[in-house]
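Okay, structure first, notes after.
A single protein chain has been removed from this complex, and every other one stays in its place.
Here is chain A:
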Amino acid sequence: MMKRSLILALSLAVISGALFAGGGQSSSAASSGAKASAEFVVGNGTEIQSIDPSQIEGVPEARVNMALFEGLATYNPKTNKAEPGVAESWTISADGSVLTFKIRPNLVWSDGTPINAQTFVDSWLYHLNPTTGSEYAYMPGMVIKGADLYNTQGGKPSDVAIRAVNPTTFEVTLVGNVPYAIDMMAHYAFNPLPVHVIQKYGADWIKKENFVSNGPFVLQEWIPNDHLTVIPNDKYWNKANVHLSKITFLPIEDTNTAYQAYKNGEIDWSTNIPLAIIDQLKLEKDYHVQTQLGSYFYYINMSHPILKDVRIRKALSMSFDRQELIDRVIKGGQVPAFALAPPIGDYKPATGTGYDLAAAKRLLAEAGYPDGRGLPTFQIIYNTLDAHKVIAEYLQQVWKNNLGVNVTLQNLEWATFLDERKTSRMELGRAGWIADYADAQNFLDLIVTGGGNNDGHYSNPQYDALIRRASAMPGGTARDQILHQAEEIAITQDQVVIPIYYYVSQNIINLDKWDGWYTNPQDSHPWVGIKRK
């Protein structure tokens, strides 16, 4: 009896196993059938925080936003320079301070409501309204006259120098001659918003049943932590160039899962690269790497009793070979950095301090610590990520071997790390900065006196004056030279940070299968034009 029961149970197990296995095969076939259409599945890294352009921040959100909304300008997929979006053209006044956009006629939201110049006035004022709590409102605040006054200093909406001249003409007065203003306006902080829907539904405008957009796609479904899908917007002006029938965004955080899902054909584009198999990945043709406008560096606490000695800071920076760190430790093809800002257009970064071990040892001895003798132990803080950990471990080892400097490492989770890095307790802290817009000043603003991101507490009036001067200059060689001069002071002379490398974007996508997707310096990939080959 017992044996019979056991046999029965085992038989059931075998049968159910066979059923599951069979089901798997049929479903795989179904999924490959679905892929024959132009559906596109993205491993988007993480769950997005919002689809409201006034509330978003971060790259995963930007990818979804680019499907749902379009601003006056949009990004060229190859160069990332601004090109016409909702505005078909624009003109710049002779002194560079007034932008006039010509908005395409007969544009509508996905619910059929017209889009015109007044839409942008209403939308930008909504973005800038302090009660909206938009964390990226600082971007319009930087370039539009009166925008910062309204957003952060108790000004009025009428202070913001934007106006609808007529339904198809939108005029923006800038704070001066801002050379990067047009490129900046492709950013989601300048998106239009369906203010008519917001007024009707309030905070619920973002619900699927109320949601309205003007981009190439409209929201189909969003189940948090599961998937978000968008389908083509049949009211989009450029719908002839929208080739995908659906985009599914999957919040895959685990890099290994993302890679396996890609290998298994479940996703078409993975933005999450597992560091552990980077050597193997580099051999695959679907792996695409591109230098990015971003810097990885270490903040140095400039008020620390010992680190305030520039000789110590320079010794630390000069005592390790960045190329070796990249080749042997992080392996992603990053570019060694000796300055804070990467080369952007014609801008030439500061010379900085390169690998020169003899000079590093000499500087340390001159500072009174030959071979590191007598030097207290420093601490590096970094947030939880494998790459940050291995870089900190490499520096710990190299500084010990090359200079006799002892360093301890402290791994902190993100919020604690940020909190700690902003305190005067921090000694050395990892940092990274990806450009919001293609201009060196976006990086150099990080270390101006009293700046919110100046976590090393650097202060040099000469540097601040040069940065202020560059802010008011038109783009071009003269301005680039002023910025370069400022960076030479901060980096080559003062060594306020330890530059380590310039970021690269790393993506996995089969470009034999997909057309219209290009690597570019800001790793930004508009959905219009992407199609199956």
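Please note the rule applied: a contact is a pair of C-beta atoms (placed from the backbone, for glycine too) under 8 Å apart; a residue touches a chain by one contact, two chains touch by 3 or more; residues count from 1.
FYI, contacts and distances are computed from a predicted model.
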Omitted chain (choose from "NADH-quinone oxidoreductase subunit H", "Oligopeptide transport system permease protein OppB", "Hydrogenase maturation factor" or "Probable glycine dehydrogenase (decarboxylating) subunit 1") - UniProt protein name: "Oligopeptide transport system permease protein OppB"
Contacting the left-out chain in the complete assembly, out of A:250, A:273 or A:367: A:250
Chain not shown: contacting residue from A:416, A:471, A:485 or A:510: A:416
Contacting the left-out chain in the complete assembly, out of A:79, A:93 or A:153: A:153
Absent-chain contact - pick from A:144, A:244 or A:261: A:261
Touching residues (missing chain, whole complex) on chain A: 1-2, 5-6, 9, 20-21, 23-25, 27-28, 30-31, 34, 47, 49-52, 55, 57, 130-135, 137-138, 141, 151-154, 206-207, 222-227, 250-254, 256-257, 260-261, 263-264, 266, 413-416, 418-420, 431-432, 451-453
